[in-house]
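Let me begin by handing over the structure; questions about it come next.
Complex shown without one protein chain; remaining protein chains in place.
First chain written, first letter: the chains are A, B and C, and each begins at residue 1.
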Amino acid sequence: MPDPSAVKAALQAQEIETPSWGYANSGTRFKVFAQAGVPRDPFEKLADAAQVHAATGVAPLVSLHIPWDRVDDYGALAAHAANLGVRIGMINSNTFQDDDFKLGSVAHPDAAVRRKAVAHLMECVDIMDATGSDSLKLWFADGTNYPGQDDIVARQDRLFEALSEVYARLGEHQRMVLEYKLFEPAFYSTDVPDWGTSYAHCLKLGPKAKVVVDTGHHAPGTNIEFIVAFLLREGKLGAFDFNSRFYADDDLMVGAADPFQLFRILHEVAKNGGFDKAHGVAFMLDQCHNIEAKIPAMIRSVMNVQEATAKVLLVDLPALREAQAAGDVLGAHAVLMDAYDTDVRPLLADLREEMGLDRDPLAAYRASGYAEKIVADRVGGTQAGWGA
Amino acid sequence: MPDPSAVKAALQAQEIETPSWGYANSGTRFKVFAQAGVPRDPFEKLADAAQVHAATGVAPLVSLHIPWDRVDDYGALAAHAANLGVRIGMINSNTFQDDDFKLGSVAHPDAAVRRKAVAHLMECVDIMDATGSDSLKLWFADGTNYPGQDDIVARQDRLFEALSEVYARLGEHQRMVLEYKLFEPAFYSTDVPDWGTSYAHCLKLGPKAKVVVDTGHHAPGTNIEFIVAFLLREGKLGAFDFNSRFYADDDLMVGAADPFQLFRILHEVAKNGGFDKAHGVAFMLDQCHNIEAKIPAMIRSVMNVQEATAKVLLVDLPALREAQAAGDVLGAHAVLMDAYDTDVRPLLADLREEMGLDRDPLAAYRASGYAEKIVADRVGGTQAGWGA
Amino acid sequence: MPDPSAVKAALQAQEIETPSWGYANSGTRFKVFAQAGVPRDPFEKLADAAQVHAATGVAPLVSLHIPWDRVDDYGALAAHAANLGVRIGMINSNTFQDDDFKLGSVAHPDAAVRRKAVAHLMECVDIMDATGSDSLKLWFADGTNYPGQDDIVARQDRLFEALSEVYARLGEHQRMVLEYKLFEPAFYSTDVPDWGTSYAHCLKLGPKAKVVVDTGHHAPGTNIEFIVAFLLREGKLGAFDFNSRFYADDDLMVGAADPFQLFRILHEVAKNGGFDKAHGVAFMLDQCHNIEAKIPAMIRSVMNVQEATAKVLLVDLPALREAQAAGDVLGAHAVLMDAYDTDVRPLLADLREEMGLDRDPLAAYRASGYAEKIVADRVGGTQAGWGA
Partner (left out) sequence: MPDPSAVKAALQAQEIETPSWGYANSGTRFKVFAQAGVPRDPFEKLADAAQVHAATGVAPLVSLHIPWDRVDDYGALAAHAANLGVRIGMINSNTFQDDDFKLGSVAHPDAAVRRKAVAHLMECVDIMDATGSDSLKLWFADGTNYPGQDDIVARQDRLFEALSEVYARLGEHQRMVLEYKLFEPAFYSTDVPDWGTSYAHCLKLGPKAKVVVDTGHHAPGTNIEFIVAFLLREGKLGAFDFNSRFYADDDLMVGAADPFQLFRILHEVAKNGGFDKAHGVAFMLDQCHNIEAKIPAMIRSVMNVQEATAKVLLVDLPALREAQAAGDVLGAHAVLMDAYDTDVRPLLADLREEMGLDRDPLAAYRASGYAEKIVADRVGGTQAGWGA
């Protein structure tokens, strides 16, 4: 069995990234239920994210989303983050909310719209320069709703041209990560619908381009851990967007729908070196929970990732490999399940204590009074949401 | 082969219902792309719906949605409809956009919220009284996002209690139709997720309660025509919400994603008497197309339903039954496909001509100048959308 | 928190049923990989099943499958079971392997074939009489492969007529349970494709007819625990066929693909009284694992059901209900997850010790030498499989 202190060391070194928009209002097409106390600007979002890190000790990074997190002075924003004990993580582009992007952005049939989209991506790289972020995270809503609406291959050509331009703009220590998604908001064809498409483009672009795996962006029945393992084997896994789904891209709390799947995914990460910082995999949470309290839900998600990580670190890899080599189906499966069935909550509570944290992050957050404080303080102004 | 004049007579008698909200802005959670010229109130929605009927001759009914279509004087609204040559169809309730409904409406754990929801449903029946509508169309967004969030059985009890109250309020010639939906906006459990749940409730409620089949509300692989056939056999099919989907509840134009499925569904309708007015099946389009022009898309959908109907009316039923009885798999399938493979557009153009309409409804609409007129006229005010 | 001794008492009272065919060879359409030592007749199948009960103490029932388990003297078979310490459970009919059943059995267009199918079902009831089994378990492969092949409604009529005949034949303490399945082996329409269809028929048949939920027989995204809860609320849940699936009806070991789903299902069972013997729910395993050793895989599945049961018994129901009533989404979810995250293996090992069993059933089975014995003894004859 793995050495407990090594397990703890690995857990302590874990860095989970939370999304600034996860602290803002979000919802479904039917309704966005606003919550009292949600942030009104990027500074307040960072403050909330800092609470998650304060409670868990493993969430020091915060993803930004442009234009939602546009500010006048990005240096000031980065300094604000540092003061709060967190850092700016990836810069997420948004080419789906401008009226011009109704029929797409980088793959739009009109060259003028594509130029506008590329200009936005260039602005995101500028923000990387200004904030010290090393990653441009690209998700394109581009696609079509009806057969015949546009030419699938022509859209790939335009997409690649735009990606190439932006790739050329990246600095020496910067990179781009390209997310794929089966569907939504496009309902017939999506221009980057699966890992194969993202991988093929990244391969052509070069070593600074890698694939993002959002756990909610697959067809039913897709074996996500296979994709993760494959991309790690190819050195092309750039980042995770963790969240949960029962049906489509439900964006629920991480580990809430299928904790065993999260475990299997992280088992592939652990087994294939994905937790090594050298591999450069970003572990981001991309959830847009809309009926439960924002900060506690994020803490819960961070804890769920931690628990799954602890379990995969407890897998007895030598025993697993021996059983696998012997073709012992039940034995190999049992080795994996032994780790999954372990209750790692006491181990994590001990770890937190060693890190000077409360054994129970949610209790600590509740006790902090922060929730009441933001409700009282954040009066007036416009609450942040997907549209702002 | 069926008699062409009988086919035309049946097609001429067809009444398709369009949704008032299909003329307003709609979109995805990512973005609602507003369109110039969309209606600003229910009167303008009816005017647009009347254009669809004027062009096609088979869309005389318009569904209302409350509170989106709330007006001071429903009698005036009904009179307005009559002046335009259309009629008010079903009254659709909405218990998903009030902040109180965050955790549900009729199935909410809090009795006060449930009372509010029931009061809204009662208002809808009042509107039926005022407009002469005979159908209350119920879709509940109720459900939960997380395992454990609420008790599945308790929610059923509350749901049934509310339905019973409203059922008791129905007048002699009024009825309720209950829609089911697999998921969205609830992501873990939905309180009326499938036809079985709707059917079981309707059976207990009584003969005035029937099931609504929305073609976009099923799990992948569900055989929708089986459900339609089964409900017709039981006398429990109340209405259709037609639309298209490739993935989830995409709400695209009817017949755009899988025209053969639409044909198979309508074949069951035809074969089992569902086109008889006595059966009381409402044929509504419930599409929320968001990137294409509103009125032409609705005309196209109506035409697609018409074409599929024409094809199923051409099925050689005696030949089909003979092949089925003989266990002739290929032969029976071939009879069905012969009808499907037929190009019915000339037949429908002839029919329109006989009805005094243009042979090409879309061309007629384009030539009418209506599209330009509403863009010019409807300036100022607030455009209607899902939220208004 | 629940009282540990009450939890143990409930676990000790649990009765899980294993399928005779789970000890025989099975496979996919591509290949059946035969295993040395598998039974050659029903007596040997019972002997293997008795090993599973001996190791776990909670698997005293064995389902039979006719004609695979046809014997000359069913009294002798029942006595054999009793000698081995197990009992005959449900009698499973088979109307899918006779050449006459190519286009269906009870729903076949030809009345002669339907009569043959009904005669088989009557034989199954005779076997219930002879063995003391109280349940006829019905699964029909009936359906069609092509649109138009047969009439969906006519097939329902035939199906119901056959069910009614068999229902009338049931003795006072006998019942029938009707299984549904989305697809396979029929690929276009299936005559009992979902719980709604089974429920509607059972309702008409009467109180002796109940629904079987096979956990592998649903469309992707179906919330199975909702169905279970709904059927328990209606008093119509007759039995489970437990197994695991990632894609279709994979028939893997129970709990191997989604242990959290198994927990959620059993949570609904526990909360709604489904573990009470009075409810009459049969907890059968229906797995056809084909690459791993038969008996150990069955033991593992029984243990997985036990572990999931132990977890649901540990759910703090009063706390859960309080959080649910308060609309505390995160709190209610957390109560459920606390139970799921608990490692119940020590509790179950203690229970086994108290029951006079080995703490580790799989180790006990391995130590017994039974596996080697059957390989050595069962030489010659024809191995049992799906076809024999």
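Here is the rule we use: a residue touches a chain if its C-beta (ideal position, glycine included) is under 8 Å from a C-beta of that chain, and two chains touch if they have at least 3 such contacts.
Only a predicted model underlies this, so the values are computations on that prediction, with no experimental measurement involved.
Visitor: Using the touch definition up top, pick the residue from B:Gln156, B:Asn223 or B:Asn272 that touches the left-out chain.
Guide: In the complete complex, the chain left out is touched by residue B:Asn223.
Visitor: Which of these, A:Ala10, A:Ala34, A:Met122 or A:Ala200, touches the one chain of the complex that we don't see?
Guide: A:Ala200
Visitor: Looking at A:Arg29, A:Arg245 or A:Arg264, which residue reaches the missing chain?
Guide: Checking each option in A:Arg29, A:Arg245 or A:Arg264, the one touching the absent chain turns out to be A:Arg264.
Visitor: Tell me, which residues in chain A touch the chain that this view leaves out?
Guide: 103, 109-110, 145-154, 156-157, 182-183, 188-190, 193-197, 199-200, 203, 218-223, 225-227, 229-230, 232-234, 260, 264, 267-268, 271-272, 320-321, 324-327, 329-330, 332-337
Visitor: For chain C, which positions touch the chain that isn't shown here?
Guide: Per the touch rule, chain C residues meeting the hidden chain are 26-31, 33-34, 96-97, 99, 101-103, 141, 145-147, 182-185, 187-188, 220, 245-248, 250, 252-253, 256-257, 289-292, 386.
Visitor: Please identify, in ascending order, the residues of chain B that touch the omitted chain?
Guide: Output for chain B: 220-221, 223, 246-247, 256, 258-261, 291-293, 296-297, 300, 307, 329-330, 333-334, 340-343, 345, 362.
In the analysis below, only the chains that are shown with their structure count from here on.
Visitor: Compute the distance, rounded to whole Å, between the mean C-alpha positions of chain A and chain C.
Guide: 40
Visitor: Two or more other chains touching the same residue: where does that happen in chain B?
Guide: Touching at least two other chains: 103, 145-147, 182-183, 188, 220.
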